[in-house]
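Every protein chain except one is present and positioned as in the full complex.
The letters A, B and C name the chains in turn, as written, and every chain counts its residues from 1.
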Amino acid sequence: MRKELKFTVNGQPYELYVKPKTLLVDVLRNELGLTGTKKGCESSSCGVCTIILNGMAVKSCSILALQAEGAEITTVEGLAKGDQLHPLQKAFLDYGAYQCGFCTPGMLASAKAFLDENPKPTEEEIKEAIDGNVCRCTGYNSIIRAMTAVVNGDYKEAK
Amino acid sequence: MLIEGKFTLKASIQKVWGFLLEPGTMASCIPGAEKVEAIDDKTYECIVKQSVGPISVRLKFTMVLSEVDPPKYVKAIGRGEALGKLGTFSSDVVVNLAEIPNDEVEVSYQNNVNIVGKLATFGERIMRAKAKSVGEEFTRNLQEKLKSKTAG
Amino acid sequence: MSDKYAVIGKSQIKVDGPAKVTGSAKYTFDMILPNMLYGKILRSPHPHAKILKMDTSRAEKMIGVKAVLTGKDTLGRKNGVWRRFPELCDEEILCREKVRYIGDPVAAIAAVDEETAEAALDLIDVEYEPLPAVFDPLEGMKEGAPQLHEHAERNINVTRRIEWGDVSEAFEKCDVILEDQFHTSSQAHLCMETHGAVADFGFDGKLTVWTSTQSNYYIQVLLSTMLGLREGDVRVVKPPSGGGFGSKFELDSAQFCAALLSQKLRRPVKIILTREEEFTATKRKTPMSYYVKVGAKKDGTFLAKEVRVVTEGGAYTAMGATALTLTGFYSCMPYKWPNYRYDGYRVYTNTAPTSALRGFGAPQAYFAGESMIDVLAAEIKMDPLEIRRKNAITPNYEVPGQAYIQSCGLKECYEAIEKHIQKRGKLPPNRGIGIGNYAFMSGGIFNWFNTPYAFSAATVKINIDGKVDLFTGACDTGQGSDTTLAMICAEELGVHLDDIRVHAEDTDLGPADLGSWGSRETLMNGNAVKMAAADAKRQLLEFAYAKMKPNVVYDLDIKDHKIYMVDRPERSISYFDIVQDTIRAKEGQTVIGRGHYTPHRKGMVSPAWGFGVQAVEVEVDPETGKVKLIEIVTAHDCGQVINPVGVIGQVEGATMLAAGGAFCEEQPMDNGKILNPSIGDYKVLRSLDMPKTVGIEVDTYEPEGPFGAKEAGEGLTSPTGGAMANAVYNAVGVRIKDQPITPEKVLNALKEKEKGRKKK
Partner (left out) sequence: MINDFEYDAPKTLKEALSLLDKYREDYKIIAGGQSLLIMMRQGLIKPEHLIDIKGISELNYVKFDSNKGLRMGALTTHSTLEKSPVIKKSFGVIAEMEKRLASIQTRNWGSIGGNLCHGDPAGDLAPVLIALNATLTVASIHGERNMLVEGFFLDYFETALEYGDLLTEIQVPTIPSNTGTAYTKFNVIESDMATVGVGVSITLAPKEGHCKDVRIVLANAAPKPMRAKQAEELLRGKKITDPLLKEAGEIASTETEPISDIHASAEYRKELVKVLVKQLSKEAHLRAKQA
């Protein structure tokens, strides 16, 4: 039996009916077409499904959609403002902080949620912030450099 | 994984052997055995219930006395399939009897326990632990059964 | 970086970047087609078994199930990439009579949704007769071992001998001879996007497959063979790909089963492997038992090396045959061994097939080889770096009958690493720095795939607005080949990077290319692209000549949208005008340039070689044996750097994968069952585990490469294993010869050492 789900994703309010067993990631991808958020494991361990829920980085593959009732969600599609990329996105481009790009949406979500809460972190804190996100291509250090550049204010938020 | 051990019984080797081969002795030692049914003198079928925390499975378990060399050696191969295709559980038991001084019998056993299938993918360590405890319980049961019989 | 270039040598944002950082890149994983079905694959739970009976009727009756296919529904052909050797094409993909490893596919289902397909798997009844199985290659080689394939007695799949000089005689002349046994473990590729495909077989008899692959040409050829189609009837498209690392240039079960189901149903079918399937039923790194014997003079001159390797092949040949060959070659590198002998055996076992993993046989060879060199250095009391430098390959050297080395920057690499080590000075207790060297091919010369096409080809099309379409068969899996090739094209044509649009994803558009593996794209495809761009440029210059009237057309060149006199740069005309004129003059035909590259010197391994020296610093906790990676510094020679930010990415990414393999990644098995088939249980380095990394590019020019460029991809995974083992030895004095170097192994070794000390 489907149940009602009301939440806001990337500023857009939605009213849906979902099966209780549906995972949040599947609602985002299949119902809302937000396929930026990926799935990479069945064990809540790779982090490619990371989104921002009420300001926190969470794994959307390990949350029932109905548990997001009333939540404010941001996915990778919600980072840019119009044609203006988010500072993290610009930094990721300049520092080559992605290769195959499959972990990038989750990586950006972890990075943004973290920097929003802690804008002046140490390098160790930056590493902790993305430790839940596996990247097989970059070796992480370019991602850390990109985040550091944003922390240092090298990139300005679009007005 | 392998579970090994030995214990001694005060009885003649023939007597111990007899009990060991008695219909159902082995099968009835399987922990969580809900029902045991002899198909023939070498084959037993039983329904076994096992659980790890929140997970519980019923296994259809068949045990075959594959090699019998009276009165010293018996090998029993057990194969269980979890109802609902969750996985399979196998247990290969070898029991050796040897006469030792002052007419005692040394019973040494090896039990090779293995779980494959979905069951195993849920935290490998847990399933190994479970398999270990099941294997140990089996051999403990066997020991007690033989002791009680030889005593009686 | 040099200023003689306008585009290359300067960091450029990768062409696929904007789509990837905004989540708009559409992977195979994301694809949905109208009327699409979802497929699942049933796999063997047994390591080795006869298939006695298969009953699919219960599954077929399930509502929502559209088809259930088994081996009977195939042509019964066997797949393999070594097409020149039919007996090495040994994988049915859908097994008909026999399964050979846990995970071998036996049936494929298509249903209206994933859930139905998955549920239906449980309704297929397969009756197996389990057969005796063999998991250890050394056991498998013995007489009377269970045999996997009729054609392979004692399960010997491939053997390889490489030899020059007279090893036995040379060992007589050695002052010091050392021998030892090493073992390297299995490793998973761990692509973040699991293998997957969407296949659409139309009523026009044409098949289109969208798939995450490193070689859409290979998949096109192999699929057409397996399905009995003509190559031209199979179109393979590669959307952005979530990683390959060597696991995605062979035909896999998702591609084959999706295509087969679609062929029967004439509906699009999507199959995405689960993470567990990815771990247990795709290819993996080749584990090796590695015996090595080295001999040298007192002064450190290398005289002879002998290597015997037995690799765990798994159930099928895959690319493992290549790994066996390459290990044999890499085992002599990057040094001048006057006498050398390698004997390699690849043995079938009832485990998941082993194949290529970034490094392709090199990390195994260098783990053992570089460990031995440190032992040798200690034996003759010589500095480990000195002994390497003394014997290292130099430019314009021929490895007897194996390779012509042209450019080689090892000398500069040693200097860089030496500086680094001196700068570190005396280390605190339980710290150690170890070094490792490597050489790696820039693509292979061998053609066992047996393609009549050029190894790489490219077409450049210049449009009326000066925009350039670059068509190539290169497969960018994230490493950045699209960008590298666009940069080479822009540089050669004298236009800007954003003038170039790369079409590299589609066998209908791009010319055939062997794909991205063996670190081949920059050199091979780069040469093809450069040639195509030069061809197109030449056509423009011929028309420019009429306007500018130099003595010869060679006096003209293009840079930054200007066609100019090479020796009078101030005299120039607009690129855009000449494009217009040229196209008008060609009766409106766009300007097309064509290029291709196939390496010459058949019989040699590769046309060019990347080199490097790496220093790994570790700290070991003597009480627990835990090794902490502190810093990894790599000086490497990849010729002319095309895209610096891309090269750094290759250095760091390769380091992460190699350090993982050396440090913690493994796939323990129990009766052929992989025990850690989840990212939760499989240990992969994460940000907190990743050490500081430094990449130093030494400047060389490779005559064989485009603008002097050569490989910078796979080779970088080579030195870490040996360097780390050497670092651990230098830190606490124990030598681990069995990868990965786990805390438990280190602690046990420390205890042994303690015992030994007490005895004395």
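Just so we're on the same page, a contact is a pair of C-beta atoms (placed from the backbone, for glycine too) under 8 Å apart; a residue touches a chain by one contact, two chains touch by 3 or more.
All values derive from a computational prediction rather than experimental measurement.
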(request) For the chain that's been dropped from view, list the shown partners it touches. (result) A, B, C
(message) Using the touch definition from the top, which of B:21, B:52, B:77 or B:98 touches the missing chain?
(response) B:52
(request) For the chain that's not shown, point to the residue among A:31, A:72 or A:131 touching it. (result) A:131
(request) Return the single residue from C:252, C:689 or C:711 that touches the missing chain. (result) C:689
(request) Could you tell which one of C:417, C:523 or C:675 touches the chain left off the display? (result) C:675
(message) Under the stated touch rule, tell me which residues of chain B contact the chain that is not displayed.
(response) 1, 52-55, 84, 86, 118-119, 121-122, 124-126, 128-130, 132-133
(request) Quickly run down the residues of chain C that touch the omitted chain. (result) 115, 118-119, 623-624, 626, 663-664, 668, 675-676, 680-681, 683-686, 688-689, 742-744, 747
(request) Mind listing the chain A residues that contact the chain we can't see here? (result) 1, 3, 19-21, 23, 42-45, 47, 50, 53, 56-59, 62-64, 66-67, 69, 110, 114, 128-129, 131-132
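We take it that only the chains that are shown with their structure count from here on.
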(request) Mind listing the chains that sit against chain A and also against chain B? (result) C
(request) Go through B-C and A-C and name the pair with more C-beta contacts between its chains. (result) A-C
(message) Measuring centre to centre with CA averages, how many angstrom lie between chain A and chain B?
(response) 51
(request) Mind checking the centre-to-centre distance between chain B and chain C? Centres are C-alpha means, answer in whole Å. (result) 48
(message) If a residue has to touch 2 or more other chains to count, which residues of chain C qualify?
(response) 276, 678, 681
(request) At least two other chains touched by the same residue of chain A: list those residues. (result) none
(request) Flag every residue of chain C that touches chain B in the complex, lowest number first. (result) 45, 102, 122, 276, 670-671, 673, 675-678, 681
(request) Over in the complex, which chain A residues touch chain C? Could you list them? (result) 29, 34-46, 48, 75-77, 79-80, 85, 89, 92-96, 98-105, 108, 126-128, 130-144
(request) Spell out the part of chain C that touches chain A in their complex, as residue ranges. (result) 11, 13-14, 16-27, 29-30, 189-194, 240-243, 245, 274-276, 477-480, 645-646, 648-649, 651-657, 678-681, 684, 686-688, 690, 692-693
